[in-house]
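Take a look at chain A:
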Amino acid sequence: MNWVLNAFIFLPLVAALLSLAVPKAARGKFAVFAGIANLAIGVYIWLSGIAFDKFSTVIDWLPGLGVKYAVSTDGVSLLLSLVTALMVPIGLYYLTSRDDGKLSAFYPLALAMETGILGIFAARDLILFYVFFEGTLIPSLFLLGRYGRAARVQALTTMALYTVFGGLLMLVSIIGTKLLSGSPTFLLEDLLRGVRQIPEWQQVWLFLGFLVAFAVKTPLFPMHAWLPEFHGQNHPSGVADLMGTLYKVGGYGLFRFALPLFPDVANNYQWIWMLLAAFTAIYGAWIAFAQTDFKRLLAYSGISHMGLVALGVFSLHPAGSSGAILLLAFQGIYSSALFLVVGMLERRFIVLEGGDESKEKALDRALEIGRVRGLAASAPAFAGVALLLWFASIGVPGLAGFIGEYSILLGAYQANPWIAAIAVTTVIASAAFALTAYQKTWYEEATHSVADLSRREWTVLVPIVALVVLFGVYSAPALELVKPVVAQLYGIVLEAKK
Partner candidate 1 sequence: MIVPPLVGWLLLIAFGKRLAEPTSGYVASGMILLSFVMAVLGFAGTMGLAEGKQWHVQLWEFLPFIGGEGKSLHMGFALDQLSSLMTLIITGIGFLIHVFAIGYMHGDSGFSRFFAYLNFFIAFMLVLVLADSLPILFIGWEGVGVASFLLIGFWYKDFNNSNAARKAFIVNRVGDAFLMLGMFLLFKEFGTLNLHELRESFGSINVPLVGQVTKNVVAFGAPGLELACIFLLLGAAGKSAQLPLSTWLPDAMAGPTPVSALIHAATMVTAGVYLVARNSELFAHAPVASSWVAWVGALTAVYGAVSAIAQTDIKKILAYSTVSQLGFMFVAVGCGAYWVGIFHVLTHAFFKALLFLSSGSVIHALEGEQDVRKMGGLRGALPTTHAVSLIGTLAIMGVPLLSGFFSKDAILESALKSPFFDGSKDAVGSINILLFAVMVIVATMTAAYMWRWYVLVFSGEYRGNAHPHESGAVMTLPLMILAVLSVIGGWIGLPHFLGKNANLIEPFLEKVSANAKGMTELKGIVEFIPLICSIIAVIAGYFIANYFYRRDGARIMAEVPNGFGTASRNALFLDKVYDFVLGNPSRVAAVFFGIVDKSGVQGGAQLLGEQVSEAGSSLSFWQSGFARGYGVSVLIGTVALIAFLIVRGFA
Partner candidate 2 sequence: MVETSYYIALAGILFSIGAVGFLMRRSVIQMFLCVELMLNSANLVLVAFARAWGNLEAQTAVFIILTLAAAEVAIGLAIIVAIFRKRVSTNVDELSSLKG
């Protein structure tokens, strides 16, 4: 047992509990500090080399049921965890600038969510994974319910309904997998040993259980309906959306559990899964084109990204799979940052929406694309940063989004050219909606004049921009993390093909 990884996972939760004892005024600073300390632990793990096995912990949890507390990390888990650990303090730091005294519960909830997400990436026991997977839902629902906008209850209900429903199906599948495979525990490695004996028709059903759960969280068409509502109704600062973006772990779940457990099913019906994913990608991008609300636009663009991630995973090609993980990790940086940018815009626009209307209506109008135009004239640096993030998001090479997107599409093409061709059209559609929204906001005749980036906003965006450019050009460190894991998975898939 090694305490480092456990500390990495649970430090945010402990900090969340401790922060309840901290005076409200200092709570934000405390939370940011805790987040940074946690990032430091993550970086320590990263720097201590490629032999991540030494950080594993396996102890009995519910011995009668064969449930163990098993956490470990590898390149893929660590990459995604690092992104999470990085973005949480950045988001919370930005939140402190918007603290109007009512946000004191936001920090502990966000930190609790961080623990949940890190736990998801580290869990190596399926029940433990399920606990983290569903447990993270609680703080995220609280964030939405407490800090959301007027129609939040509906959004909350939708989200809870979808995720709990999907999660239960997964639980059934997890239990079924253990029973049918005759494995003594719920450990992933034990299950992997026995799972090949299960007859194929049963495997199909178990796989579908996992698929539905992950399709909800990814989200994939047609399980995506909760996401636009979730983002549309969340706190206008965008920090809650950031947490939500990090929580889109469906692609990871497919990669880590569904594929290695059921390589035959993934392989035999590959075109169905790929078509579903490719359709999600193009569907999301297309709908985004018609959106008039910043956050809903970003939500649909996220759906499109996640379609690509799933496509990469289902491509069963090493390039596609590693591309999927890289896209998942990097979109956690730039998509989250775009939500923060929207938060910064909202803060500027809400001032412009005076009058005696209700606050909610003013908020609606502040988030409407194209109401305020020509910002590049008064806020050139902000415009530049926003453009860079948009370009990263539509996969312009030289920025972080490209690496994943290109590898995914290449991998998918090797598996099925026609479906890949459908997905490639996303490249065009995403450029169309992103640039249209960008032009309507930043270019054209200036309707209003707003302040450029403040010092605090610079502090928030500079590390993000630096990473987006750095990994877009020098992607080697990320590749080093992902490649061995993918090679191992690909070994499993190849073995199954024989």
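Quick note on selection: all candidates are chains of the complex that A comes from, given by their letters.
Here, a residue touches a chain if its C-beta (ideal position, glycine included) is under 8 Å from a C-beta of that chain, and two chains touch if they have at least 3 such contacts; residues count from 1.
Small disclaimer: the values here were computed from a predicted structure and weren't measured.
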{"item": "Touch assignment for chain A within the complex, options 1 or 2", "value": "1"}
{"item": "Touching residues on chain A, where the partner in the complex is candidate 1", "value": "157-158, 161-162, 221-222, 224-226, 228-229, 283, 286-287, 289-291, 317-319, 322-323, 326, 374, 376-377, 380, 384, 391, 396-398, 402-403, 406-407, 409-411, 413-414, 417, 420-421, 424-425, 427-428, 431-432, 435-436, 439, 442-446, 473-476, 479-480, 482-483, 486-487"}
